[in-house]
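Missing here is one protein chain; the remaining ones are kept as they sit in the complex.
Naming follows writing order (A, B and C), and every chain is counted from residue 1.
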């Protein structure tokens, strides 16, 4: 088996999980059914769509979150070229969080729409993000430690840039989690900014001296 | 990493999203459940199936729409050979619209079946198509601008043919969107013709002199 | 683009559709929910599982049907090596039938369980199979006509063996469809035998002289 092929199936399986998880999100926004035809008159439909706005926002947010996680997974596996049993298990752990993420997102959107003063959903949401950040770090550190599973020609600067960017993840998400106990909107805004931070490749952040 | 492989995972992930989105459509047409056995007598079942006809039409329409979008995505990535972070984000934007499309289609089918005089669903449907056409243009123009991410041996005539065909997209879909405010059936017919227009490869349209 | 790669994405997308369609089937069999806890006592659960038997049979039948269709699709694309726009459209048509098949199967299982004397569901089921057989023939004849899209080194005997086996498809399924009007169990048994007939590779059928 040549060097370039070993991660093929892990990537294919992971791509499948990401693709299904990101597409299932749409099941949370449903048009009014034919059994309630009165909701289909223009004026009632307009109200119906307006009430669905928080679910639509949760859909776009979950989609962006899982999409950014996929970009990160893709970025890591540009460098990871070999697999072993531990990597497969750590990757499964990460995919478990990916598959789970629509749940706390819908929870957050619904509680925020109805009882903006509650903060339980925000705690669950931010707690999930902390675990996700830890999973990404576990996977990356296991693979990159002494170049264990990296390509022989992996760029050491790029590898270190990713390690540095990821090191901030758990800490920053923990701050966001702490904020959820005192100020939900601030916590949500910080979480969104963190998502954008991880959407950008580490080099362009000039984290390296 | 050799030139021919770089888009492998973007295509695999996109294929997954297209495949899930196109298959989930069938969840909108359900047989009568065992909890309403009286609906399973031939005569009642016949009525049941007849009433499901608008949903069946929406299913076939959504399937054709997403299928044609997949053919277009496939066509673009025959030429696109490299990726960068911006392309990944633009591709995610396009996939967001793909995943969303069953929603306005079901909305349109249901309103048209019950209140053909309403036009809110048609506006939402055509509006979605406008954004979809813009997303396709963004992706293609970003990738093809000065051959940024195209294969070195990309055929310049084929590239220009796609650019020309796509340039018509947003304008034509905007006309269809405008029509939705005055004449819903005309708007729907134009939208279907546009879908067929984008199902045909640009060269065979002889858009080139 | 080298000869061996051209069908890669059509196969990946088709594999995705087959995989999602075959897995979604399980959504039709649900355990009793926590909101009806009395159904979870051993004796009640035993009744519940017994009543779910027709749905379980429909699940296994649909799974086998889609699985055999996948084996056939796989077999055809061992020979098909090039794609064009018409092939993509014919493949989409075939996938439309694949995605649709769980619907008539569930319909058949439910009507047969409750009103075995009805035959509307059997007509819908066998009618779907006729169209499916026609779609397979369209795809294969388009690709294999004068070796249009086949591999240059495609074995002419294997190609002719597939063509012969497939030629029987629409006729045999039409007979099954006709039987559905007079004798539902006979029609179902014939359909199952046809599925097995198409699960076996044509050469081992010794259809060639």
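Operating definition for what follows: a residue touches a chain if its C-beta (ideal position, glycine included) is under 8 Å from a C-beta of that chain, and two chains touch if they have at least 3 such contacts.
Remember, predicted model here, so these are calculated numbers, not experimental data.
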Option from A:12, A:34 or A:154 whose C-beta touches the chain left out: A:12
Hidden-chain contact residue, picked from the options C:26, C:53 or C:157: C:26
Of C:18, C:100, C:115 or C:177, the residue in touch with the unshown chain: C:18
Absent-chain interface as seen on chain C, which is shown: 11-12, 15-16, 18-20, 22-27, 29-34, 37, 40-42, 45-46, 49, 59-60, 63-64, 67, 70-71, 74, 77-78, 199-201, 204
Where the unshown chain meets chain A, residue by residue: 1, 5, 9-10, 12-13, 15-17, 19-21, 24, 27, 51, 54-55, 85, 88-89, 92, 95-96, 99-100, 102-103, 106-107, 110-111, 113-115, 118-121, 124
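Quick note on the criterion: only the chains that are shown with their structure count from here on.
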Fitted rotation between chain A and its twin chain B in degrees, CA, nearest 5: 90
Mean-CA-position distance for chain B and chain A (Å): 25
Centre distance in Å when chain A and chain C are each reduced to the mean of their C-alpha atoms: 36
Where chain A touches two or more other chains at once, by residue number: 16, 19-20
